[in-house]
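Right after this comes subunit A.
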Amino acid sequence: MSKVLDFLRSLGLTQLESKQPRRYVFEVSADRLREVIAGLIRVNENLYVSAISGVDYVSEGFIEVNYCLWVVDEKLMVILKVRVPRESPKIPTIYDLIPGALNSELEVYDLLGVVLEGNDRLRRGFLVPSEVASQGLFPLRKDFKV
Partner candidate 1 sequence: MGLKLIGEVLSNLIRKSSTVEYPKQPPLALQEHRGRHYADLTKCIGCSLCALECPTNAITMNPLPRKLKQNPRGIYPIVEYGRCIFCYRCVEVCPVKAYITTNFFEMGSDKLGTSNDLSMSTLQGIE
Partner candidate 2 sequence: MSLIEIPVGPQHPALHEPIMLRVRADGERVVDVQVVTGYNHRGAEKLGERNTWSKDIFLYSRVCGICNTVHAQTYTQGVEAIGGIEVPPRAQYLRTLIMELERVHSHILIAAVMAEVVGFDSLFMLMMRDREPVMMLKELITGNRVLSDYYVLGGVRRDIDDVKKDKILKVLERVEERVKYYKKVFQEDFTISRRLRGVGVVKPADAIRSSLVGPTLRGSGVKSDVRADDPYAAYGEIPFNVITYSEGDSLSRMLVRFDETLESIEIIRYVLNHLPQGPITIKTAVRVLPPGEAYSRVEAPRGELFYHIVSRGGDKPYRVKVRTPSFHNIINGVIAYREANIADVPVILTSFDPCISCTERVLIIDEKSGSVKSLRLKDLSKGWLGGS
């Protein structure tokens, strides 16, 4: 059996079902995220951050951030779903644990306004034009009007 999945299940995380093969989706709270990822690297260091994808659920009032990690030798994708309130979206950074998460963290901050606490390289204007950034708007939030 897979070491990574055994570890995640041993933490008592809620597993959500996924229709696609080789995708394992877990719910994690923001304050446990660093602990989970540090543990994952300890169990199997052959994993990389495939993407960090934020979705703004405006009517429910939260932003869901999907940490998609591909485990190279076990050939499976672990997806950690972190939900944070829209008003003050804050998640601790994982950039120091996995250096390859840098670009994805910068992007999530610039486009959705999720603050990755502890990442000192966050800045506006990484991707969005300055006139949008200077108004303090985040383009991928659902209340942003084109």
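Please note the rule applied: a contact is a pair of C-beta atoms (placed from the backbone, for glycine too) under 8 Å apart; a residue touches a chain by one contact, two chains touch by 3 or more; residues count from 1.
How were these candidates chosen? In short, all candidates are chains of the complex that A comes from, given by their letters.
Predicted model only: the values in this text are computed from it and were never measured.
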{"item": "Touch-positive candidate for subunit A in this complex, from 1 or 2", "value": "2"}
{"item": "Candidate 2 partner contacts - residues on subunit A that touch it in the complex", "value": "18-20, 22-23, 45-51, 53-56, 66, 68, 70, 72, 75, 77, 79, 98-104, 107, 111, 125-129, 139-140, 144, 146"}
